[in-house]
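Rest of the complex left out; these chains stay put.
Note that the chains are named A and B in the order they appear, and that numbering of residues resets to 1 at the start of each chain.
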Amino acid sequence: MKKVYLDHAATTHVKSEVLAAMLPVFGQSFGNASSIHAYGREARKLVEDSRERVAKALGAKAEEIYFTSGGTEADNLALKGVAFANQKKGKHIITSAIEHHAVLHTCQWLEKQGFEVTYLPVDEYGRVRVEDFEKAIRPDTILASIMFANNEVGTIEPIEALAKAAHAHGVIFHTDAVQAVGQVEIDVEKMGIDLLSMSGHKIYGPKGVGVLYVKKGIRFEAQMLGGEHERRHRAGTENVPGIVGLATALELATEQMPQENARLIALRDRLIAGLSKIPYAKLNGHPTQRLPNNVNMSFSFIEGEGMLLSLDLMGIAASSGSACTSGSLDPSHVLLAMGLNHETAHGSLRLSLGSDNTQEDIDYVIDKLPGIVERLRQMSPLYTEAKGE
Amino acid sequence: MYTEKVMDHFMNPRNVGEIENADGVGEVGNAKCGDIMKIFIKVEDERIVDVKFKTFGCGAAIASSSVATEMIKGKTIDEALAITNKMVIEALGGLPDVKIHCSVLAEEALRSAIEDYRKNHMQKS
């Protein structure tokens, strides 16, 4: 059976170049980077070289890069770390309603610890309005966290303008760039980003490793306590192969971005055009300010899971709602925040493209999906009503 | 972690030992902190004609003692007093940040030996 993986926003395979870089670190260069003997020094060099490579790709300095166990930990560390270290200045935080749960649940937890959080609404395309953001800033606002690009609908947020507004009021600006890194050119210094989260497994690197960039001078408290790793900001024996893998993957992605983005955008737009021919179909997210690899569409009157299962039987891997909650049945908080009604939100499908997809894959989906949607609609009482039967 | 020069001075330390009837002896640090440095000097006409050291401490401490003794051998007291820990670090081709204090120890041991010499010398003259 033909196999078409269209869930790259959930996770990607590890590229062979990345795996090749990691392999010798498992069996040979396996030292603990804290040890002072030759094995330890070799591991330390691998970690510090990787740190420089990551820094370079993001426009940061090496000492501003902290390795974590993934995007979730980077988000937790950024928010809790900055909130606790700066709470004497104030206890108000700004974020958006469409953040990943790693940000949203951490914010809700911080509310229980006595912080106040404003969850900004978004427009119909999933964009935070800079005016809303500015209005939300108060004298006691210490931190703002707005994602670089949304994981469900692929909308890219106006990060530079938001960071600028934050800085005009002395507010620290964090962005969850887990989905953006590798697909959007990012220069933290130029863009005025104070903290940035990223994850290895979304950019053809390994799972279980991530990065938090923190601009020099910004104070944040360690959350993982123990040894003095990562300049005392993140305890735990360094995951050396993972770190080398992430650095290699990021470098590769940065190198290939210009050509690969052009290729993905062409495929993406072909897919959108093809699926838009299905009646009652609607593109979710911004038409142009969106990730090169993201297609998110709603097909009225049906529920997402049915589409996923049917696609899966044809070898097509897709997602409905965010990857982390596709096991759950709540409608996507992102789509609801964008103003979709519950039914439409339930009938959303995310197809996220990647390096292994070809035009043939796209055409296969364009060929198969209309029948699936039609079959499910035939079973749906909502469809009957809508057609006024 | 350490430069080749540090490792060279650690493995082949110059001027290890003690001087019987030294003109000055300096001792700094304490075993509690993991470092004791002892420097012995022999002085003729305000010139350091011989110097020896003994050190209980890390690799950087041993290398710092070694290079410091090398630097002051043959120097006048005034020239020796001009030597700082920065010069010790330079002579070693650099030290890790956490090891800077080992070079400070060498500077202090040196000064302490010279002070001791001055004290003895004053009494004698």
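The definition used in the following text is that a contact is a pair of C-beta atoms (placed from the backbone, for glycine too) under 8 Å apart; a residue touches a chain by one contact, two chains touch by 3 or more.
Computed from a predicted structure; not experimentally measured.
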Assembly formula [one copy per chain kind displayed, counts for the whole file]: A x2, B x1
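Criterion: only the chains that are shown with their structure count from here on.
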Whole-Å gap between the CA centroids of subunit A and subunit B: 56
